[in-house]
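The complex appears here minus one protein chain, its other protein chains still in place.
Going by the order they are written in, the chains are A, B and C; count residues from 1 in each one.
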């Protein structure tokens, strides 16, 4: 047992995978001696050597395309894209190849790889460094997409992702890398892909979020609680597969819901969750499901970032509207 | 006046733009002597020469990146991506640059360009040739996305797209290229971006679709009419900007809606439309808005394609369920 | 440009010792019969699409002949001859082209990926495959085939660069067939030759007469030996010509002069090898007839088997999306098969 931040939990899970499975290799920019720009791979080069912790040239399509080729031959590559905003040069490899080969070859070839990407805003970063485009990946058939919000889930989901027979996009909330610590066993329990977590049971409305936005969402639930409103808080965790059963059961019970994400509103994954809820629970809904999201603008730079990210206040305000509806 | 197919209408509008504006240039693979794989640029090389109808190497990122550079210098490039499934190598250029430069430079630099892409299934094409990933583009702030379903709209929307000061993704339904003809004036009226068309007024429910799926949707409305159900049919036409006012007004009136698209269901643009409807019209809704969509699978090859595409029957069945709800 | 057989079938250099020339001739003959049948079937509406490779048989058969049966081949929509020659069942090559996903599933023993339809991306996959083999201390190599057009894509660059940096055992075999659909090679690049592109990646670049099967074999064999020995990748430019249309939907009359094509027809790779064999008394009309009969039989059987493959049921289109169907997909499958209300949970 040790207390670990989310970043340390990932580092630990990577080390564990490398030591437990010979077929795991890591590829990415600056993941070796530098230990990754966020130090997520710190110490792994020293422990596992250059043959398994592979610094690549600055070429994201290359990282994913080559990692995919390795996976076809049966390895389990874990690829790091330095920031989600730099994943797009590899988008074709992901959507046209990684996600399709199982279908193209009717299970003959498969791509059991993981693509890790730090994502999200809130650290006043430069352009392209605050992206949250999970909806793009979630729309791609054949791809799984998960987003932990706490250290134990980070380690547990990463373990499951590496063991998964299919490709997984693993999104890491930058803002939470060092935000909290959790006790973690040395061999953290795998967390199954496709299960949402009911973090806080409640009866009055359901708050749904994932990744970094869990912080504001939890705080909103606290604030609502202080005024006697019992919000049920769901950490969606896995966008694909989506745990619709848990989501629908919660909203059927509460009759009200707010979905939170930092990605732009239009076509964000919140829309899918709203659609699922209204398909399954319309007759239980007491008010429209509200979306509290980033705006349909480019993510702003440091000096105006605060105008963009959903705040606890915005979530609380939306909740109150939904409760009044 | 002349009768034109959708393909001819686009060809005509391209010719018109080239002759009316010196700053219009076309770039794409095989658009010159070959006239485009669908002959959409037929005859334009002969009329306007190699300086303006530019055959490029097979390099989509190059086409978009270079076209974008031209647009920055004030030209109006109209770029052809041979099939939507080959647009992904250019995705980074689109999402990181084309769509952002106005914001990045606070209007100092702009990218008034059009990216034309044939999209959609139904012609038994090879892998990657039946994509319908409009939701990916619609999620990108700073980008407009339009999809005509008839010759007049194709010409009219393309004229508006070329005149637009911002970048426009212009999706062309392959299946409709030669499906119908319409009378078109020699200078077709521009159709404003951002307006849905009420194709068929009705009172009992609203059917919403765009592009190739309008065919099945219209047929479904006919079939419903034959049983006394008056469906209002909306051709959404423009995903961004979205004409929410028209959509909400229709559903507020009918209280029931079915959204149809051929893209995969999860995270498809239908989810956004459902979310918008329930946000604005929940209390008018008599039943959940239904989505009739492609499945969350890779688009199948010819011999199983028919299992994938939404059919008139599926739309009618969904409508009946919504009417019964 | 490396050449062993002149167009008239005369030897201009020492032929490789390690190759069975008659076997090459047989394979090229079968490939030609397959190819002609492919175009015919497409015209009859029995194939969804077909990309003829006539004129490129030497480049495909000659290069693959230098592989071991367990080496990897990562090729394109136009490389059916190469894929078949590396063990990909002919019926699956046809099945794919009829529009059946089953065509993408070669037997476990065949290390050939389904054909790449996107231009450019697949070269990276070959680099990854070759790298994984070395990681496992296997000496299998990967050969990837692509066209002149593919050298314009960014992924070509990244693949060549990775291969160079990590000295991966990957052979890059470019069939420069003169055209990327309607764009001739000289309008695709300002480089003097495609082989020159190797310099920027610190690997050898070899230019070979792509219609000379012996030269292609020799160049590939050298590259494969280098790769197998751990000495890294090689780029081979096989200079050839696409005698037919790009695909059966293409009309080359729009962009190229028939005389050019006719001139290349005169340099047909099969004719060339036939002249050589005939000159050595290793070819005869009866043998030719026998080969053609054999080829027709093989192709007939493959077509029959491919067309007999039952089309997928509605449920089957879901079943290879993931190893296991997640709940939402299972639900959709229910709607699609009629097991649940087809309108979904409306």
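Keep this in mind: a contact is a pair of C-beta atoms (placed from the backbone, for glycine too) under 8 Å apart; a residue touches a chain by one contact, two chains touch by 3 or more.
Bear in mind the structure is a predicted one, so any value in this text is a computation, not a measurement.
Asker: List the shown chains that the missing chain touches in the full complex.
Answerer: A, B, C
Asker: Can you work out which residue in C:35, C:101 or C:158 touches the chain that's missing from view?
Answerer: C:158
Asker: Identify the residue among C:88, C:172 or C:201 that touches the chain left out of the display.
Answerer: The missing chain is touched by C:201.
Asker: Residue-wise, where is chain A in contact with the chain that is not depicted?
Answerer: 29-30, 32-35, 37, 55-59, 61-62, 85-86, 89, 124-129, 258, 265-266, 287-292, 295-298, 300-305, 307-308, 313-314, 317-318, 320-322, 325
Asker: In the whole complex, what residues of chain B lie against the chain that is missing from view?
Answerer: Contact residues on chain B toward the absent chain are 25, 51, 56-57, 59, 61-62, 65-75, 89, 92-93, 96-97, 101-110, 141-142, 144, 165-166, 194, 240-245, 279-280.
Asker: Under the stated touch rule, tell me which residues of chain C contact the chain that is not displayed.
Answerer: Against the missing chain, chain C presents residues 152-158, 161, 164-165, 167, 187-192, 196-203, 232.
Note that in this section only the chains that are shown with their structure count from here on.
Asker: Taking the mean of the C-alpha atoms as each chain's centre, how many Å separate chain A from chain B?
Answerer: Computed value for the inter-centroid distance: 30 Å.
Asker: Taking each chain's centre as its mean C-alpha position, how far apart are chain B and chain C in Å?
Answerer: Averaging C-alpha atoms per chain gives centres 35 Å apart.
Asker: Where the CA atoms of chain A average out and where those of chain C average out, how many Å apart are those spots?
Answerer: Measuring from centre to centre gives 39 Å for this pair.
Asker: For chain C, give me the residues that contact two or more of the other chains.
Answerer: Counting only residues that touch two or more other chains, chain C contributes 101, 118, 121, 154-155, 321, 328-329, 344-346.
Asker: Please set out, as single numbers or ranges, the residues of chain B touching at least two other chains.
Answerer: Touching at least two other chains: 61, 85, 89, 127-128, 266, 287-291, 295-298.
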